[in-house]
Every structure is written in structure tokens, then in C-alpha cells.
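The complex is shown incomplete by one protein chain, all other protein chains being positioned as in the whole.
So, subunit A:
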């Protein structure tokens, strides 16, 4: 269980814009173990997606660029890997599914063509075999009458079906790591549950590690073994899912959990963390959460805390712990 598939160390992905250099990801260290589902949570704009795109080396360049750190996939540093090597890895060893199933499929090709494309890129098979494998994959992800679906176009499928197709496409070459960037955000609740079930099934069945990016703590609780909480381009807390949900240490995590509606208590208004996620790089000094933190003192405002161990498999970046 503890053998790492992916080790991101001190990753720094910056965007070079007219307004200057923006550190979207600023020193992130994350490890994904074999067969594990790791959740990355945080508000919009805290660097979750940029981290995942950095792993695939798909950060739009310009303006984005990985300026520091390493991303080791099974010991190989992807930051140093050539574009050719990355093409071999993408889709084959690391696959990715996106937030918008409605736009992630090309409208001019049939489903079979698109899954087949992924298969033929990485396996030496003919068109016919690829189509057969596509049908097989579609059946695996629970699509009824897969033989008919492969000949249909994306606009003929519903959002949930398309996300299943995306998962089928991602899983077609048996990747060791699946990066899912908010895979259920665009779907309605019942379909969300089905897609999450499917992903859990995929994880158990093929042992594919999943890096699940989400802002939904409910999804985290249901899916993940471990959680990383990100804020303003940093990891602020990480640990086992139970520990994080039961005994959160960082005020930001606590704030996130308090923002969830609770069944047993009737509330007039939901709690929300005051303020907004800062523009990356706008806070030069101290803890990045300090302007929004209710417990912040002078030390928080002047010195950046380190990520330190606060329990078994539990680390937090806060002076108060």
C-alpha cells in the first residue's frame, strides 16, 4: 500500500502574465500511493487543477510554466521528461478525465472512434480490434447496448453517459494513475453517485490509483483514502480521510467542514469562511490564510508556518497546532 506511484515534491508552477509572475502552485508536495484514492480539496483558484495539469505537463505554455520541484512517476522525473516521452505516458500510464463531459468529446467523431483513438495511440492494434476493445470498455463502465453506442455521436448521449465514456477512454490502456479533475461537478446528484461508484469500482478492480480533485467534501468522504487540503497554491493539511474529517487541525479545513450543511442541527444560515481566495502571490508575508483566519495573530501575519506533523499520518501548516 505504501509504495508511491506519484511523488510531487516542492512543485512550483507559475504563470507569466502582464501583471507579473503569478505562483499558482507554490511549493506543493503530494504523494500518491499505489492503488490509493487521494483527494485534493480546496476552493476554486487554490491550485488544484494546475497541480494536476502539471503532472500531465499540460499546463498551457505560455503563460504557464513549471519553474521548480520534481514530479516523480514511478521514479521517473516528469518535469525533465521530453514531450515525446510525455506522449507515451499520457493516456497510457497516466490518464485524465475532465470536469465537463459535455465538451470533452469531439462532436464530429463517434464514441467508438474516440475510444479507439486512445487505444490505437498506445497499443499496436488495428481499427477493428480497437473498436472491439472500445465496446468491451464501454461494457465495463456499465453502458447498456455498447455495440450501438460506439456508432453514436456525443450529442446523442446524456452527461452521465458521456462521463462514463470518458472513464472508459481513460481506462482503455490500464493506466496506473487516473487523474480526475472534478469529474462529477457538472452532473446531477444521482448521476454523481453512479459515477463515483464506477470510479471506486475501477480503483478496486484494476488497482489504478486515483488522484481526485474536488471541492466537494461529501465526495471526499465517500471516495478517498487520504486527503490533501490546498489553499492559495500550498498544501495546508493532509492526512487520512477519517482524521481530516473528524479532527481537522488547520482553521481552513475546519472552516470548510463548518460550511457543510448538517442533518442534525437546523441552521438559519450556512457558515461561510469570510473573504475570498487571494490572488496567488498577493500575500507576501506570513500564513496565506491569515487575512481570513479568525485566530490569526501577529506571528501568523508575519511568518509562514511549515507543514508539520500533528498526528499519525497527519500534517498541518498552522502555528496554532
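Convention: contacts are C-beta pairs under 8 Å (C-beta built on N, C-alpha and C of every residue); 3 or more make two chains touch, one makes a residue touch a chain; residues count from 1.
Here, contacts and distances are computed from a predicted model.
Chosen from "Aminotransferase class V-fold PLP-dependent enzyme", "ABC transporter permease", "Cell division protein FtsW" or "Probable cysteine desulfurase", the protein name that UniProt gives for the omitted chain reads "ABC transporter permease".
Contact with the omitted chain, checked across A:67, A:121, A:193 or A:320, is made by A:121.
Considering the full assembly, A:98 is the residue among A:98, A:231, A:252 or A:289 that touches the omitted chain.
For subunit A, the list of residues touching the undisplayed chain reads 56, 58, 86-92, 95-96, 98-100, 103-110, 117-118, 121-122, 148, 151-153, 155-156, 166, 169-170.
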